[in-house]
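A single protein chain has been omitted; all remaining protein chains appear in their positions.
Labels run A and B following the written order; every chain starts at residue 1.
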Amino acid sequence: MSPTYYLLLSALLFAIGAVGVLVRRNAIVVFMCIELMLNAVNLSLVTFARINGQLDGQVMAFFVMVVAAAEVVVGLAIIMSIFRTRRTASVDDANLLKY
Amino acid sequence: MNVIAQAAASDPVGVGEAVVFWILGPIALAGALGMVFARNAVHSALALVGTMFCLAVFYIVQQAPFLGFVQIIVYTGAIMMLFLFVLMLVGRDSSDSVVEVLRGQRLAALTLGIGLAVLLVAALGRSLTSVTSVGLAANGAGYSGNVTGLGALIFTKYLFAFELTSALLITAALGAMVLAYAQSKGHAKRGQRATVEARLRGEHDRISPLPGPGVYATANSVATPAVLPDGSIAPESISAIIDATPVVPVSEPHHDAHALTGPRSPDDTTEEAR
Partner (left out) sequence: MNAVLAQATELPQVGPATGVASLAWLLFALPAVGALVLFVAGRRVNAWGHWLGVFTVVASFVVGLLIFFETLGLDAAQRTRELSLYDWVAVAGLNVHFGLRIDPLSLTFVLLITGVGALIHIYSVGYMSHDPGRRRFFAQLNLFIAAMLVLVLGNNFVMLYLGWEGVGLASYLLIGYYQDRPSAATAAKKAFLMNRVGDVGLAIAIFLLWSQLGTLQFSAVFARIGQVSTPVLVAITLLLLLGACGKSGQFPLQSWLPDAMEGPTPVSALIHAATMVTAGVFLIARTSPIYNLTGTGRLAVMLVGVITLLIGAIIGCAYDDIKKVLAYSTVSQIGYMILAVGLGPVGYALGIAHLLAHGFFKAGLFLGAGSVMHAMHDEVDMRRFGGLARYLPITFVTFGLAYLALIGFPGLSGYFTKDAIIEAAFTAPGWQGWVFGLAAAIAAGLTAFYMTRLMLMTFFGEKRWKELRTADGEEYHPHEAPPSMTGPMIVLAIGSVFAGFLLTYNHVLATWLAPSVGELVEPQTAALPHTAVSILVLVLAALGVLTAYLVVGRRPTPVERPEPVSLPVRAARRDLYANAINETLIARPGTWLARALVYVDNRGVDGLVNGTAALLGGSSGRLRRLQTGFVRSYALSMLAGSVLVVAALLAVRFA
């Protein structure tokens, strides 16, 4: 058991989040999968801070959290306004760029 | 998998931490998997909340208590609640169908996901075989505490990033307000004259409102049908889903001035009895 296991867990969570982005159709669930990916990265940052004995990793994780918060706010507002006009929250319905 | 053997780490992972990891790690994984595979969106959100709790514990265990609590308060408490709010407003009904529209998407996603996981794990395993963990046990690399250390770093070394992030937050809040602002109906209200004209021209099925229920003379229920001047029942006053109470003919009223005070003479009781 060593801190490396945290990194492995973080990698697994990241991969699961990536798969979720590709597979789910509800826009909000996709958003949540992205949040999972950010959290996985946060875990790895904190672990590296611990491995290297410096707080810089934690500071970065902190900033990640802040930015994630801002992003969630704006993203959900966008989803809501889309829902208002199109009455759908499915990602597949936003396919106007189709050939 | 090559794992760091018992290299002489100044911060070895203790037994307690190992136990916490091996219990909460799988739970975190399960939450992540549950989030991805749950049919109901709200179930997904809750699974993610569970994962985030586990992660918060990991942060605390790895000598990042501030971050751990911030994770719980901000991330789980605020952000995930925001998610749930929006889910309730918007996405609750739209559950994903099982049928996948894009051909090969699921297979490709699975393959790539597994590939990515394998690559990252292999890379980590290869590169970290000889890394020794230093650890923050000495109270965050020279600072008197975790929070103090974080504060010092944020406000000195990462000041510029901090200022930028603040600006970002303000912008995000403003932007969300603008985006989510639901404008009232743009069209002007119809005036009274226009409403009347429209109604007389046949906008609805009938020009006048439906007749109300019958007069509460014989019953006090809204299911009492109204009576037309010729004594028959008005059909529009009957509700389709409630049984109508029967109409009772109203008897001729006999006004008795002494009804309340009692009979004056014995020959008045017959009328009273009637």
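FYI, contacts are C-beta pairs under 8 Å (C-beta built on N, C-alpha and C of every residue); 3 or more make two chains touch, one makes a residue touch a chain.
These figures come from a predicted structure and were not determined experimentally.
Participant: Using the touch definition from the top, which of B:G14, B:G115, B:G145 or B:P235 touches the missing chain?
Facilitator: Only one listed residue reaches the unshown chain, and that is B:G115.
Participant: Going by the touch rule given at the top, which residues of chain B touch the chain that is not shown?
Facilitator: Answer for chain B: residues 101-102, 105, 108-109, 112-113, 115-116, 119-120, 122-123, 126-127 touch the chain left out.
Participant: Can you name the residues of chain A that touch the chain not displayed here?
Facilitator: Interface with the chain not displayed, on the chain A side: 18, 21-23, 25, 91-92, 94-99.
In the analysis below, only the chains that are shown with their structure count from here on.
Participant: Taking each chain's centre as the mean position of its Cα atoms, how many Å separate chain A from chain B?
Facilitator: From the centre of chain A to the centre of chain B is 20 Å.
Participant: Under the stated contact criterion, what part of chain A meets chain B in this complex?
Facilitator: 1-9, 11-20, 22-29, 31-33, 35-36, 39, 42-43, 46-47, 49-56, 58-59, 61-63, 65-74, 76-81, 83-84, 88-90, 92
Participant: Can you list the residues on chain B that touch chain A in the complex?
Facilitator: Checking each residue of chain B against chain A gives 3-4, 7, 9, 11, 13, 17-18, 21, 25, 28-29, 32-33, 35-36, 41, 44-45, 48, 51-52, 55, 58-59, 62-64, 66-67, 70-71, 74-75, 78-79, 82-83, 86-87, 89-91, 94-97, 101, 105-106, 108-110, 112-114, 116-117, 120-121, 124-125, 128, 131, 133-136, 138, 140-141, 143, 146, 149-150, 153-154, 157-158, 161-162, 165, 168-169, 171-173, 175-177, 179-180, 182.
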